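Note that one protein chain of the assembly has been removed; the remaining protein chains are unaltered in position.
== chain A ==
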């Protein structure tokens, strides 16, 4: 099985999708001959031509508005927003248009073919505007699907599923892992299910939930906890909207403890949604308060990034507190 980093896996998924279906069209800022600032679309223009892989003018609202129209027409657009921090000019198109296209027309029209790819997250010395994790703005929007892969294998399978999904998908790519995450990725076509979490490690004492780049950080915290004899169950949500409450609830019914972690700020973060749902479903089984280990309620810093981030030590402390409650 070939080894790929996450960018190669994403590139490979796009290649497969474009080869299979000529209605798949990739575009965004610098995605053409340059292959995107991270090179996720490398060689796609060479292979499939300028009409199917191209640079757009520098206008995010235009990119997504264009993508909405293209999807409504029946094409399968894969639009790239260069950084998730720059998705906000397109917020209106995504929230008011993409998400509501099917509903408002009584299913006369839909933009289900649309996939929006965008790199998100910190840990790359990117400061305020190259580090944000804006998932919660979008998980508050019925009609969208929000998917976040944690490694190259997941990225390929989930991206192919997103492109073929009958609903529009926001595909958030953890850019810190673009080159750092390397793993076995089958060459052939495969899909992973959207809306299903994955238990990446079984355990009995405490449940840890995360997604994307945070899974690696949770993994390190779990190693520390296991050294102290705390047996952890780890769940990668993979999909935040819809999210797999059943898998998480089932785990918490078993462990009685839950720690959720994300980089985005605490208040209004998606961990709050998980905590509320799980306390409803597992109230009598909870042994300790559900813990959230997140970024601070501040913009994303630069020099003090390490202090801001919910790192493995902070998660480890939360696990200890949860177990010793």
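One rule holds in what follows: a contact is a pair of C-beta atoms (placed from the backbone, for glycine too) under 8 Å apart; a residue touches a chain by one contact, two chains touch by 3 or more; residues count from 1.
Keep this in mind: contacts and distances are computed from a predicted model.
Entry comment: the absent subunit's protein name, as recorded by UniProt, is "2-oxoisovalerate dehydrogenase subunit alpha", drawn from "2-oxoisovalerate dehydrogenase subunit alpha", "(2Fe-2S)-binding protein", "Tyrosinase" or "Ribose transport system permease protein". When the full complex is taken into account, the listed residue touching the unshown chain is A:298, out of A:96, A:204 or A:298.
Against the chain not shown here, chain A presents residues 29-30, 32-35, 37, 54-55, 57-62, 85-86, 88-89, 125-130, 266-267, 296-299, 301-304, 306-308, 311, 313-314, 317.
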